[in-house]
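Missing here: one protein chain of the complex. Every other protein chain is in place.
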Amino acid sequence: MRGFRVPAFVLAAAIIGVTYLGSTGRVDARPVAATHPYVTIGIIAQGAPINWYNTQPLQWAGLDVSYLGIVKLGVSNPLAFYPSLAKSWKTSKNGRSVTVTLQPNARWSNGKQITSNDLISSAAISFASGGAQSIFLGSVKALNSKTVVYKMAPGAKYNLFTRGVLEQVVTPKSVFGHLLPKDIWTTIKASQYAGTDPTLVQKQKDAVTTLQALYKKIQAYAPAKDVSSGPYVLKSYNSGEAILVKNKYFYAASKIHIPEVILRNYNNDNQQIWNYLLGGQVYQATSGGMSSSLVHRIAQVPNNHEYLVPSTASAQLIWNESVSPYNKLAVRQALAYLINRKLVQKVGEPVSGTYNHWPTNAVDSNTKAYLSKAQLKQLNPYNPSPKAAASLLTKAGFKQSGGHWMLPNGQPWTVTLTTVNGFNDWVEAAAEIKSELSQAGITTEVQLSPSYAQYLTDLAAGKVSFGFWIGTGTTPYGMMGRLYAVPDGYNLEGGKLLYFPPTASGKGNWLGFPQSVNVKGYGKVAVGPLTNKLNVLTDKKKIRTIMQTLMITTNQKLPELTLWNYEQVGFVNDKYFTDYPTKNVKLMWTCSGYYPPIGCWQELGYVRPR
Amino acid sequence: MRGFLVRLARRLLGAVVMIWAVATFTFFLIRLIPGNPVQAEMDTLMQQGLTSEQAAARVAGMYNFYPHDPLPIQYLHYLGQLAHFDLGQSISYSGVPVAHIIASAAPYTLGLVITGIILTFIFGVIGGVFAAIYRNSWVGSSVTVLGSVLHGIPQFMVALLLAYLLATTHPIFPFGAPYDAAISPGLTWTFLSNLGLHAVLPIAAFIISGFGFWALAMKSSVVTTLGDDFILASELRGIKPSIRFRYIARNAFLPLFTYLAIAIGYTFGGAIFIEQIFDYPGLGLLQLNSINVHDYPLMQAAFLMITVAVILSNLIAEMLYTVIDPRIRTAR
Partner (left out) sequence: MNTIVSEEPQALSTYPSAPRRRPSAWMVAWDVLRRRPTGILGLVILLFFIGMATVGPLFYPAELPTDPLHTFAAPSAAHPLGTDFEGTDVLALIVTGSRYVLLSAFLAGFFTALFGTVSGLISGYYLGVPDSIITKLADFVLTIPSFPLLVVLSTVWKFGSPLSMGLVLGIIGWGALARAIRSQVLTLRERTFVEAARGLGFSSVHIIVKEIFPNITSYVAMKFLLAVTGAIYAAVALFFLGVLPFAANNWGVMLQFAFTQAGAMYTTQSLLYLLAPLASILLVTLGVVLFLDALDEMLNPRLRKG
């Protein structure tokens, strides 16, 4: 062994030394371009095909994939869009058809024009995937090489049809067209049959099966190259890095000033992002789970600037009202008065969260957007008040014995709060809530669900009596339906709204909210049908009234308790690039749905090299 | 020779049976994992900021890939595929053949993890021998202490510390990719040196976190050997220390063989944290991600790799053992 030792160390040193010298001795072995490439974070799925339809595509929205329009996020007008691949669009008066005109100079990265043929083939694939059906698309017709008419399915009622059409991704017919059989539109038509003729019904079922099998084939397809409709096109990549170069045929190529974008992979591990930010090695990134000292430290790195982007996501506590004693409003309200939401937010999400003032099933900004000043004053913020809680509990029949609260039937009361492994902020919040409730004399246990997938299953099966929920939604129906549609037992089947109580197994009603409640100032409110109207009505005033009703109902009847609003915390680095839109909150919000947002920012007129 | 071949054939047959047994057990085990991953995936995407339409579009079609046949039929189908060496189609990659995904992950496992294990083994064994022989002086004690301390530090911490000290605050080494994406892979000096440079930190993390195990294992093995009669006898006979050293080493080495075989088999489970932090997505990371999404075909294939690797390496170790250690040969 003695003779072994010396060569081993020498060998190791030699290898390291030679490789180091051999790769020009610099960390970044690439020759320095005239303009720096823009380095940012993106998800690179190892082994995935360059196919947008795959669940894990090797493509990035905003970079090499464009939508017809960029939705302006902000709930008040869900039909507001920036033009992208679509230059203009016109919705018919009854809202049942949309005519879309493509940009005249829109081209794929291989030079070919983006035409209505591409739109038609994309629509066909969308029927195979179920996307077209989810926006109630009925038929598509090309008027000329750059214009297409989208018609809603007859009999369908949907007030966001235009949004659905504009949010479509356009894929090249030259890449995917050959996968579609010649009779695809006949199959699609057969699958849309809604009558009662048994032969045709059978044909309809077969057509659906054929379409599903077709989509599976399309999803697995691996094109040889990236054919991009966006500002960049993929040039080379490995598991950690992807290099995209400017697509000179992009319709707005004149707005794209950065010639190269490099993506660094995000492996579900925030530490990677923190390292990059601390080293000044990426020029834009968002991250969760940062402590305030870490944010401070990152901001101190030269040229790093912090920015905040609001979101419509919130963390909520929910109760299963079919489980005693949570069926009693007094009990839920008592818990709301005992939980100090300010402290819970400080513990759970000190950096990426803000305190939510009123439980209304909406983030504060939306609450303020829909409710009048008078209505806001009437809302109950449920500020911590042990006295109010005690009085509510006593009135409900609870008794105190030896410093602990007991159920009306004399049994000791144990509250079980269920949270989810992996959502560290929820776990920490649960720990804090447990402390607060225990101090108030309520025995509390925290239960951890092994995964979010299992948590959702348990929730739908009614196994969670008191747990967490993500509030979200960028449209009125999206927001309210998150609570009052399927989770409350209201399913849309065949165009009809059906209700299933919590006892109906497999239907997923875990909220158990009463079908009709008496709300002060509004009389009897049936949340299910009311929420469903949000999906159908086109009158903005009516929608506004319904939103107000639902928010106030939530506040009074407390099916949920919003703990905090989520906020995206990010950093940009202006060492080599300038003109960031970080002060334009609306634009930041709009582009926040793109990972990474650099393509969206440029398309909307920002960011250039110094 | 004939006896050897017969033994080998019998052992191989046993190995195949064992692989089948584990594959069957795994098949049913993973289908017992509860949860609805598609809904969870959608929800998580929405929490990140996607609209529900975008999230739904992203996971559309995922449901189609989960098979709906009754379990026994699925099992027979699986066996049939295996017999044709067909590993099926991935669910989380919407139909991409599993073999393709595993093939793209394999180079990272084989390259990084096996190199790491071999180097760790070498350093650890050397350390262990020192620790054992000089265990009554400060040399041996310090190696023992060092080994224990390093062993106690979790692997992800070592990896992060290296990344932070040597790639972030002092950017001596690159970090975040196996090589520069601008360089196309090939047998060129530019590529190979770049690959090597990127590999320094992850391999160092491997060695530092794995050193303790092998050092302590070798130490206990050497210590056991030191107590043997023949060592005593060779001392009495006045044999030179260097030759005695060789006697000790060869004998102490044997049991480590078993551990090495198992460890190499386990490389296919990979060093998950190192793979994750340094972006070397090998089989370990693949396994972890496939579990979260309930991607059954991918999970099965990944676990099958480990099974085959461990059983085969055990087999090889056993056969080699009888060759190397004559004392065992006469036993059977």
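Order of writing sets the labels: A and B. Residues in every chain begin at 1.
We adopt the following convention: a contact is a pair of C-beta atoms (placed from the backbone, for glycine too) under 8 Å apart; a residue touches a chain by one contact, two chains touch by 3 or more.
For clarity, every value in this text was computed on a predicted model and none was experimentally measured.
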> Of A:Ile43, A:Val347 or A:Ala396, which residue touches the hidden chain?
Replying inline: A:Val347
> In the full complex, which of B:Met42, B:Ile117 or B:Ile306 touches the chain missing from this view?
Replying inline: B:Ile306
> Among A:Ser174, A:Asn424 or A:Thr545, which residue is in contact with the omitted chain in the full complex?
Replying inline: A:Asn424
> Which residue from A:Ile43, A:Ala222 or A:Leu448 sits in contact with the chain not drawn here?
Replying inline: A:Leu448
>> Give me the chain A residues in contact with the hidden chain, please.
In response: 270-271, 274, 278, 289-291, 293-294, 296-297, 343-344, 346-347, 350, 421-422, 424, 427-428, 430-432, 434-435, 438-439, 445-450
>> I need the residue numbers on chain B that touch the omitted chain, in ascending order.
In response: 14, 18, 21-22, 25-26, 29-30, 32-34, 135-136, 141, 144-145, 147-149, 151-154, 156-157, 160-161, 164, 213, 216-217, 219-221, 223-224, 226-227, 229, 232, 254-255, 257-259, 262, 265, 287-288, 291, 299, 303, 306-307, 310-311, 314, 321, 325, 327-328, 330-332
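We adopt the following convention: only the chains that are shown with their structure count from here on.
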> In whole angstrom, what separates the CA-based centres of chain A and chain B?
Replying inline: 36
>> Residue numbers of chain A touching chain B in their complex, please.
In response: 1-2, 4-5, 8, 12, 15-16, 18-20, 22-23, 27-30, 45-49, 53-56, 71, 73, 129-131, 134-135, 163-164, 167, 169, 212, 215-217, 219-220, 222, 236-243, 262, 264-265, 267-269, 271-272, 275-276, 278-279, 281, 311, 313, 450-458, 460, 470, 472-475, 478, 566, 568, 592-593, 595
> Can you list the residues on chain B that touch chain A in the complex?
Replying inline: 34-37, 39-40, 43-44, 46-54, 56-62, 64-65, 89, 92-97, 100-101, 104-105, 108, 119, 122-123, 126, 129, 160, 163-164, 167-169, 171-185, 189-190, 192-194, 196-197, 200, 242, 245-246, 249, 276-281, 285-286, 292, 294
